[in-house]
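Heads up, one of the protein chains got dropped from this complex, but the rest are sitting where they should.
On to subunit A.
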């Protein structure tokens, strides 16, 4: 088993899928000659040419809309939105078109397409290079939304997304790209969309999270282990559809739940997770459901002290874990 960076695992997934299936192609701003501003698609244009690795005009709605059209005519596009913050001009194409195509045509047409977007903060990206936008799409049936945390997961889930017959939004935490390393098997594997994963077994409190926060929660859990508090960590991996069974099983493990996400609190994915628990596992709870999220401000400021204030870290998470454990 090789140790790979998160970003390498994404690159490898795209490369292998393009080699496996000639219908798969990449389009987006700077994805070709430059290999992506984060270098995710580096080297692909050399192997597959500019017909299959398309540097598009700067126009997000067209990147998604043209991708939809290509998907409708037998291709499997992987569209890159350079930063998740810039996906908003394409929102009408994603919500009105990609998400509804199968439904409105009663299964006559479908959109097998992946829309990749780096999201999240802690990279001095200020308001418009730091946002978590998954909740904006979480409300939309017809979409699938994946936000993996490890190189192993990101590779297996991106392959699943590419092979999925429906549109998948694939959010990659940009802080994970070169920070997170992990084992990735040499051999081919695909992971199921819609299945959460237990990242740490524990008996005292349950933490439900996803993305970069998984790693901060793991660090916090190690701190708490020294204090004799045993934390169970569930990584959602897919935020739409949520793994209801996985969530309830994780709640049953400890009866105390903390939900952690970087996105702001109001109307976030954590709100839906809380509602699932309240509806289906209320009597498993030994404490009120707790949420630790980004503050309800428009986005993350640029100044380092303000950015640090906005971002969650393992100390803040450890404090929230401790408080819940003591309840």
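Brief remarks follow.
Simple rule for what comes next: a residue touches a chain if its C-beta (ideal position, glycine included) is under 8 Å from a C-beta of that chain, and two chains touch if they have at least 3 such contacts; residues count from 1.
We take it that contacts and distances are computed from a predicted model.
Between the names "Type I-F CRISPR-associated protein Csy3", "Ribose transport system permease protein", "2-oxoisovalerate dehydrogenase subunit alpha" or "ABC transporter substrate-binding protein", the one given in UniProt for the chain missing from this structure view is "2-oxoisovalerate dehydrogenase subunit alpha".
Considering the whole complex, the residue from A:31, A:71, A:133 or A:161 that touches the absent chain is A:71.
Screening A:29, A:80 or A:166 for touch with the missing chain picks out A:166. Check A:102, A:181, A:244 or A:322 against the missing chain and you find that the one touching it is A:102. Subunit A residues in contact with the hidden partner, per the touch definition given at the top, are 25, 51-52, 54, 56-57, 59, 61-62, 64-75, 77, 89, 92-93, 96-97, 100-110, 141-142, 144, 165-166.
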